[in-house]
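Input: one structure, supplied below.
Here the complex is missing a single protein chain, while all its other protein chains stay put.
Moving on, here comes chain A:
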């Protein structure tokens, strides 16, 4: 029997060697290892063997089976690999063609800038106060130390609805409303973003409707140095840590002292370029210490508390930030314009 087994092994391995396709391989597996296969056939004759011979031949038969199985497995794997390779080849696509993007839109650049500024102030512990866009003359002017017939009212020509109701010319009336709502509590730290309206002929740099953000802090010992510290912190968050500020005395009826604030030009880092008209500085906001009359109108005692206020135009900051040449782009809503603000 041993010879028979050896013969089987030799013949099987030889025939397996020549197998070229998975079907023939399967045929050979059935022929040698199947229920009716040749090896099974041989093993059937083991009943006639002696007790001593049986384990020996059994072992030999298992060896033969293992040897054949190993070769079949090896062959099968080779065939599988080839098949996979074929399939992958067939499935190959052009990865350079464009993908299917989920629809994505944009938030308006003015919203982006507003939110960025809001986030800076939120991080500094401010809350956001809002108020009506249609205001009473009292909140828009009188309580801000701009009595009727005050020449400073010329600085802001207004859209009146009636003698006493107008479209707010700045977001400052929200400061008054917020102070009154605080009922004397300190510290009050708010920002007031929103739309404002001034009677202006529209051109590349003027719009009758635009957006402002103001900040107001009222507390027991708020100093002008705190105003400067806050400004510096803010502009460095907005334009980067190398940014510096420069204050120039100015005038607003609702602050005293008042200042216009220049920052080092973000475009050229203060060396001078087209954007800063070669001065190295760009004027971006106005600020000052809250006028005592305004504190009084807000329900505070100016002998007990002081405060500062900061005001800026969102459009101006956005125009500079994105290098936009005409303010009217913001309101035309041309999709080719809006689509440019998709980045974070």
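Of note:
The criterion applied here is as follows: contacts are C-beta pairs under 8 Å (C-beta built on N, C-alpha and C of every residue); 3 or more make two chains touch, one makes a residue touch a chain; residues count from 1.
By definition in this document, contacts and distances are computed from a predicted model.
Not shown: a single chain whose UniProt protein name, out of "Phenylalanine--tRNA ligase beta subunit", "Biotinylated protein TB7.3", "L-lactate dehydrogenase complex protein LldG" or "ABC transporter permease", is "Phenylalanine--tRNA ligase beta subunit".
When the full complex is taken into account, the listed residue touching the unshown chain is A:124, out of A:71, A:124 or A:237.
Contact with the chain that does not appear here is found for just one residue of A:257, A:280 or A:299, A:257.
Contact with the chain that does not appear here is found for just one residue of A:110, A:143, A:174 or A:238, A:110. Residue in contact with the omitted chain (choice from A:32, A:239, A:297 or A:330): A:330.
Contact with the chain not shown here comes from a single listed residue; of A:184, A:219 or A:269, that residue is A:219. For chain A, the residues in touch with the chain missing from this view are 97-98, 100, 102-108, 110-111, 115, 121-128, 130, 132-136, 148-152, 154-155, 159-162, 165, 167, 186-187, 189, 195, 197, 199, 201, 208-209, 217, 219-226, 228-233, 246-251, 253, 256-259, 289, 291-292, 306, 330-336, 338-339.
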